[in-house]
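A single protein chain has been removed from this complex, and every other one stays in its place.
Every chain is named by a letter (A and B) in the order it is written, and numbering of its residues begins at 1.
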Amino acid sequence: MANGGTLTWEKVRRAGRHLTTPLLPDDYLTLLNPLWSSRELRGRVEKVVPETDDAATIVIRPGWGWRFEHHPGQYVGIGVDVGGKFHWRSYSVSSPPKRTGRTLAITVRAMPEGFVSSHLVNGLEPGTIVRLATPAGDFTLPEPPPQRLLFLVGGSGVTPVMSMLRTLDRRGHLDDRDVVVHYSSTSRERMIFRDELESLEARHAGLAVQQRYTDDEGILDVPGGALDGVCADWRERETWACGPGPMLDALEAHWTEAGLEERLHLERFSLDLGGEGGEGGTVYFQNSGKEATVDGATTVLEAGESAGVGMPYGCRMGICHTCTLTLVKGRVRDLRTGEDFDQPNEPVQTCVTAPVGDCTLNI
Amino acid sequence: MAISDVAEYAHLTDEEVEQLGRELDAIRAEVEESRGPADAAYIRRVIRAQRLMMVASRVVMAVSAHDDRTRKPGAIAGGTVLGLAKILENMEIGHNVMHGQWDWMNDPEIHSSNWEWDTAQPAEQWKHSHNYIHHQFTNVLGHDNDVGYGVLRMAREQKWTPVSLGQPVYNALLAGLFQWGVALHDLDLERIRKMEKDPKELRRQLKQIYKKGSRQALKDYVVYPAMAGKHWRTTLAANAWANFMRNMWSYVIIFCGHFPDGALHFTEEELEDETRAEWYLRQILGAANFKGGPLLHVMSGNLGFQIEHHLFPDLPSNRYAEISVKVRALCEKYDIPYTTGPLPVQYGQALRTIMKLSLPNGMTSSNSPNPPPPEQENMIPLDRRRKSESERPTRREETGSWSRTARGAS
Partner (left out) sequence: MVAHGPRRLVSLRSLLVRGAQAVAADDTPDHHVDRPYAWTHDDGSLTLAPEVEALDRTRVTQCALSRVCGVCAEPLRRPVAFVGTDEERARNAFHAPPLHQVCADALVVRREVAGAWTVTTTSGFEFVRPGRDEPETRPTFQPNSLL
């Protein structure tokens, strides 16, 4: 809808309220088309495209009130109805922003025990109406983009980067810029957007994509200087990195050591670990009898998941408190603030705390 | 006769009352755990149907108005469907959503915090006068303004004055203008009459009512008639008919909830240190159900299950039917009266009470079951006045600013 039209429409809508009070005209228009409402941002699932065995791209057609003005790299809140209840999560937008766009896409990997992500990947029918929240996040490309770029990607951290690459492609920057992508995934099969990246690379002289399968090759030994072998001129590049916490920690340390931290842009994927890590230790799960020994950068939630405990979680970023469990004994550290929790029977948010020594939780 | 000791009236020991409470807790827990997609689909379906009816009625009236042959039948049909849509909105949707029955869905569009209903009373005042005053102090004389709506004498304990002789007239006016009666409900006319009302609170509430009421009246009596052009009178009459239908119906349903014979009134002593189980018991004794088919129950907001609604005001209304089977069985088990009957009978009894109580007590007999006589040494004289501001447990003075911004702007 053109800008002038929107203005007039607002006036029509205001006048229409005299006919529909106490409701809004939108409430009746949604009877014709569920997207014709700007009371809440809505979208309709157009299609669900499988990317790998456990990841899918969800293409959403937003309804009224949505502005295709997100910056490549930003994430969007999506509310889905599961079992009669709306659940909200945030996912990076993987489609490029287009003023003429009609759809937006998010790419989601089904997490074990993550019933919302599993539902999104496996249970979402095209035609489903979802709720949307406006895009947010500052992991974005500057305008115009720098001459030389490096993207360091781990696992499903590829989604915001894909949005950036598609934008660069659409604006012709994959030919007039020098772009290196180093993409780690456990295996070739689990690599989201592999085909598209390969085809982009084949078409554009300015793009080099390196694939790394960590099951075979192990993770990139950044502290050991392996980065020089991947991209010798990383110091001269503007770098965007998105992936698991430990990978980003290693990168951050490396860039800081080189005095180049302002050239590194990180997307902490789901949580912002501003504070220092814990010391690591063994986490005991009292009721299930399981345990996991983890380092100080691994959250209690991740520890539980790795041990196969049915851990509750929601936002995975310390906001919703869904993941809160009781710390029976021991000490955990809030990775955002560095604050320690060590009172007996203290409730802790497992998604943002890491063990400091051994600890026990009541699950 | 108002009841001053509920458990004694029901011939139950403390332990039996607690046991009853535990069984009702179990019913509640079961429904809470099983709330799911079917319930969510139900309320969405009802809302959708209601909005379609609303649109259909307005369209029928607009289209039929321009032909002499269709104008009258169109106005009658359109007005009737509009009335039904308003009834459905007020009873099954608005009333129940504002109780928070659907908050668990986490749907911002169907939530007690921002629902505004299609009647003159602002939702915020309704949540105070109904959800709080009426549901907490159900049928407690001097507290619950629903007892006669501050206009009618509904209990023998309320003082008779010659003004009461006009009850049949006041009753008819209240029924026909019920939405405006409800709109003024939270003002508490009795307190205004006695000059006990905080003027600041009064001003704020009046402002809210004026804003909401004028929007409602403008819609039905100015905007839609104006759109009908020279046939504006027909549209205006049809809209008035729709509002009248809704007024009569909601009046009948509300008066059937607490005033048929068998639904009891209570005195203030009941409220002190009441446990959850005692509260449950008071709700059962103070409410009356009526029987009917599924359609009647939907159109009355499932308030035919008034007892169940008072026990569990925030459980989804579509579950009251199944809950009622269990509650009724419990009442039989504990030998507690469970008041119910066909709708006309229940309303007839309420109407008879209104007529009888227009006369002094000595001239009429009570139709309520008699409680056991209280022991002489414990007898506390009944305080028959309605309570003033300072005597009430708490009468909130702030009502905030009701406005459409929270709902409209987003």
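In this text, a residue touches a chain if its C-beta (ideal position, glycine included) is under 8 Å from a C-beta of that chain, and two chains touch if they have at least 3 such contacts.
Bear in mind that the values here come from a model prediction, so they are computed numbers and not experimental data.
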| Among B:72, B:204 or B:356, which residue is in touch with the absent chain? | B:204
| field | Sole contact to the chain not displayed, among B:100, B:292 or B:348 | value | B:100
| said: For the chain left out of this view, which of B:34, B:136, B:214 or B:367 touches it? | reply: B:136
| said: Can you say which of B:108, B:176, B:292 or B:337 touches the chain missing from this structure? | reply: B:108
| query | When the complex is taken as a whole, what residues of subunit B touch the one chain not shown? | reply | 14, 18, 21-22, 25, 32, 98, 100, 102-108, 111-114, 123-124, 127-128, 131-132, 135-136, 200, 203-204, 274-277, 279, 314, 390, 393-394, 396-398, 400-402, 406
| query | What residues on subunit A make contact with the chain left out of this view? | reply | 85-86, 88, 314, 320-322, 324, 326, 343, 345-347
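The rule is short, and it goes like this: only the chains that are shown with their structure count from here on.
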| Contacting residues of subunit A [partner subunit B, same complex] | 17-19, 21-24, 27-28, 31, 39-40, 79, 81, 83-87, 131
| remark: Note: in the complex, subunit B contacts subunit A through residues 35-41, 48, 51-52, 54-55, 58, 104-109, 116-118, 212, 215-216, 218-219, 223-224, 404, 407-408, 410
